[in-house]
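Every protein chain but one is kept in place in this view of the complex.
Take a look at chain A:
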């Protein structure tokens, strides 16, 4: 029976069968082929007017054409093409030809000659352009046929003299895409026919039509992309194009210049007006900088973006971009930045400005002032002040890239970046904060700059504040006043926006550990200790006080003299915080305090090694338990699980690993318990209790295996096999339990069939892994497969039971990195006693804010679940835009959940939690197919496997108090 079954499965779903299918259909096609093209032929002949013909063609274009019949259709179309007088119909035919030659599997070289022939007699420019487009398609379909390409290029060259811009456009495009790239290969052909593609294209740089000019530059860029080395001679011509009247031309020219500057950075070009010469990259840089003040914003954006990637430019030029000489009435004036710097260096800070403080100082020589410099002067100053925020963002990005490669430039651009923190558009502010973070390794903030940076902490946008916290995490501050200032502002922020608590603590943690020496002199003040008097003990639950302590403890980590300044309660608080906020408070060596020193950590030496070892050891112990008695095994497992869980809590780096193994062992433990022999031998009436236990165990194992498979990132196929294996065992257990409880054989047939199918698919999916599974359940099962498929359900069950019991426990190899997906709902906090009141029948929006860690593709998997007190559950799919990605592996969900219910008499709590949705064939376990082949794999899989979808709750539920009021009439 099962054999038959298996065969059927194969027949229906395997590739072999599909092949047959194809054969069949192709046979059919051969039959219908003439009829299909004939139908078109008839249609076209029937058409009385061009409009009719066009209609037929349009209809025809909607239907796909099989590979085999393409050629026939093409012939008919061509035939009709020659007869047709109306240009619009010919145009449609030409475009159809292009479409048809795109058909996968069809080799268009057979229709190329015809297409080229049609070109010769064509009068309409539009049709010509379309035909060239078709040729382009044909050419790109035949990449490894140089002679065809040569021919096409030749054709294109011939039509370059056409009077219509559309035709010339297409010709250039064709040459750009198909022109010969490598010099050596077809030297002869090249020299005679398509002499020098670059020269041909270059000639069209001065075409009268701007569209053709653009196309020429684009074609040149296309050639470059395909690997042709552009000649340096083009540079001077491209420079002239920068002054073109049309923005597309300028935009393309900027790109071309950039390409050339990357190709020939070191060659020397003369400066037109003088005898001097400079490096090409510098010259190009100057030219592109000039374009930052172009009239069209599209060009400005383009120029600003490209500036960022010109890293070979010499520092002299680079620094000019930030230079803008101020003057007032012909006298030199200092910029506000310079003044701020001076104030700072003279030791005076934050003086109120008087009128005339910025009064111009020295006279400047009128001749020396260059108002419109040809060089790079002030490009970024202009870019950052641009009207369009797109340009500003591009400028900030470019600034970032350049600053990353040049520390001195980073130092210089700091003032400008800090200024951008006050931009009117939030995106720009955010971008500049991110930029600052990226270059923060190269810079140290001056106090006045820090002041401006910190002022942004009061921003009402959470994104901005959090970006700023991230920035502060990795900034260098120069003075202790700076640290103090930062702390004060952060505390201010904390009181204003209490929800920022976590982020502020984290920020202070890094701030402290980066500047231990600067924090040291501040300690007495921060802890408000007094040399003679005892001060009152601060409130331990005050977030602000915790913030201060986090700063101090992290600084104390590398500053051994600091603990001497602590008072008694500080040590107590340390112990408390070390336990409750272990991720923020580092282990400290505290002299003479036995309270802390011994218990947790005797040293600051790296911890990973011993705990890693511990993990390995405990696992090995478990895997070698075969010789133990069942009782012993159970105990050992229980202990190990407990150890692992504790380890996970203590060592955050190993948490994923420990949890993962603990879960696995838990499954094993459950399985062992469920299979305990003595319980199975009891008489039938007592099954009940036994069944309840076993089926519960099976159910739990199933759940746990799904968790293992989908909640951890970094799971490799080796683990997936074992997880699936465990699941298979659970299913076997389920089968056994049901077999023993249900009467009659009929339902069992179906179940057995299903189970065997699963075994089968398991075998197919993991065929490569099977050799590693010696002695396992599935290994034995597969040995018995021939027997199983022929035997009755009752026998199957029996076999299963014995195999289950005899099978060995599989060793779970651990991957390098394993992280458990976690979610933490920050908002709603669930602490409010005030119910959210709303009129029943209407909706109320609940803001949900959660952090997700190690979730792959959260947009697709994370859902919000709302549980109402009446048991009603609602699953909400957040919009993709609600997810932000603040860092690798971390996501943030900020969304609104709409609640509604009928009227209640009194307020009640609802539960909000996050779910992780999974779909068993999405990960298609073993194979881990890349996304692109996803649809194919779907087809290849038996439908029985598609079904398993489900959700795993992976956050703590949060209770929200709501109260739908009855509507008032």
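By our rule, contacts are C-beta pairs under 8 Å (C-beta built on N, C-alpha and C of every residue); 3 or more make two chains touch, one makes a residue touch a chain; residues count from 1.
By our rule, contacts and distances are computed from a predicted model.
Visitor: Looking at what's absent rather than what's present, what does UniProt name the missing chain, "Auxin-responsive protein", "Armadillo repeat-containing protein 8", "TRASH domain-containing protein" or "Integrator complex subunit 11"?
Guide: Not shown, but named in UniProt as "Integrator complex subunit 11".
Visitor: One chain is left out of this view; which of A:496, A:583 or A:621 touches it in the full complex?
Guide: A:496
Visitor: Just name the one of A:48, A:460, A:631 or A:834 that touches the chain not displayed here.
Guide: Residue touching the chain left out of view: A:460.
Visitor: Out of A:147, A:422, A:741 or A:790, which touches the unshown chain?
Guide: Of the listed residues, the one touching the omitted chain is A:422.
Visitor: Thinking of the whole complex, not just what is shown, which of A:381, A:474, A:491 or A:799 touches the missing chain?
Guide: Reading the full complex, the residue touching the unseen chain is A:381.
Visitor: Who touches the missing chain here, A:64, A:105 or A:295?
Guide: A:295
Visitor: Counting contacts across the full complex, list the positions on chain A that touch the omitted chain.
Guide: 161, 163, 206, 208, 245, 293, 295, 324-330, 333, 335-337, 352-356, 366, 369, 371-372, 378, 381, 384-389, 416, 419-420, 422-425, 452, 455, 458-461, 496
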